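For this depiction, one protein chain was excluded, whereas all remaining protein chains were kept in their positions.
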Amino acid sequence: MIRPHRSHPLWIAYLLHRLSGLGLALFLPVHFHVLAFALNQPERLDGFLRFADNPLVKLAEFGLVFLLAVHVFGGLRLLALEFLPWSPRQKTLAASAVAAAFLVAGTFFLQAV
Amino acid sequence: MQEMDVSVWRGDANGGGLEHFKVPARDSQTILDVVAWIQQHADPTLSYRYACRVGMCGSCAMMVNGVPRWTCRTHVKTVLKDNAITIAPLRNLPVIKDLAADMDPFFDKWVAAGGVHHPTRTRDEPIEILDPKTPERVETDTGIECINCSVCYAACDTVSNNVDFLGPAALQRAWTLYLDPKDADPNAILDAVSGKGGCHNCHSQGSCTLHCPNGLNPMKAIAGLKRATVSSFFKGGR
């Protein structure tokens, strides 16, 4: 999939932004659906939250927070690329976005376990 | 004499495949030299395109080991892997025959992106004097050394995924014209790059900038167009 003309940091950053965006768009309806339990079936919401105590689910949550954070920081980088005066440090900025996302998702995970 | 394994794509618009050749290795040998050797010594029916051989005309670009390159300025020793090279026609363009790609869609998009001059004066008036130190001119200078080789166009995945996308070279040309004080209608350029194939479709993958043989930065130029169209949007023009 990573063909020779694509094997460089900014292309990988693009791929990460696209996959995280797609993942979040698919996750959102599920998220909304579970939250709506609060309206008429609060016991199902609690049941779901207990299920979320499972360590494997915690790991999946880490993944979701990482997707969210990497999409936000990656998006911030793209907004800066498009709207601020040009910076030649795009590769560094892309790497920093991924690092910041790991930091945020890692903090979440440590609080969750 | 040492020989290299060279795989060359042969075929036409209806399809084709790789053919293999043994080519003698030489010092200071370019990819274009390899292609020329095959055509002169192994198979005279091989079709390819070149003119200047010194990186000026932009006609010799091909895919070399999956990467778009100007072949006349690409040394074999920089790309040879396990004594083998694969050479194919440029990506994202129709093939005419063998290594010769049909450049028409590439140039049609230059025109579609507003890449035609809108004059401010007639031939009877004196030439307008430009100050080379204005910020606009300094920015323009970073984008005008394009040799129309289509390497960026072949490198761009947005071009492959979105048939309408004008592509890096045409948009960079539009950006330099937009900045040109001698262009009478910058708004026509902004309109041309704001359509369904315009600059807003770019995802800043940066393959254009990475592979440009002349070290230009179409990604930066496209970002400039995005900024210019956005400010014209807020001024209510678009």
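The chains carry the letters A and B, assigned in the order they are written, with residues numbered from 1 in each.
By our rule, a contact is a pair of C-beta atoms (placed from the backbone, for glycine too) under 8 Å apart; a residue touches a chain by one contact, two chains touch by 3 or more.
Everything that follows uses one rule, which is that contacts and distances are computed from a predicted model.
Trainee: Have a look at "Ger(X)C family germination protein", "Nitrite reductase large subunit NirB", "Succinate dehydrogenase" or "Oxidoreductase" and point out the UniProt protein name belonging to the hidden chain.
Mentor: The record for the missing subunit names the protein "Succinate dehydrogenase".
Trainee: List the residues of chain A that touch the chain left out of this view.
Mentor: Counting over the whole complex, chain A touches the hidden chain at residues 18, 21-22, 24-25, 28-29, 31-33, 35-39, 42, 45-46, 49, 52-53, 65, 68-69, 72, 75-76, 79, 82-83, 104, 107-108, 111-112.
Trainee: Could you please point out the chain B residues that touch the chain left off the display?
Mentor: On the chain B side, contact with the omitted chain comes from 158, 161-162, 164, 194-198, 200-201, 226, 229-230, 233, 238.
The working rule: only the chains that are shown with their structure count from here on.
Trainee: Which residues of chain A touch chain B in their complex?
Mentor: Going through chain A, the ones touching chain B are 3-6, 8, 10-11, 14, 17-18, 78, 81-83, 86, 90.
Trainee: For chain B, which residues count as touching chain A in their complex?
Mentor: Interface residues on the chain B side: 65-68, 91, 154-155, 157, 203-207, 210-211, 220, 223-224, 226-227, 230.
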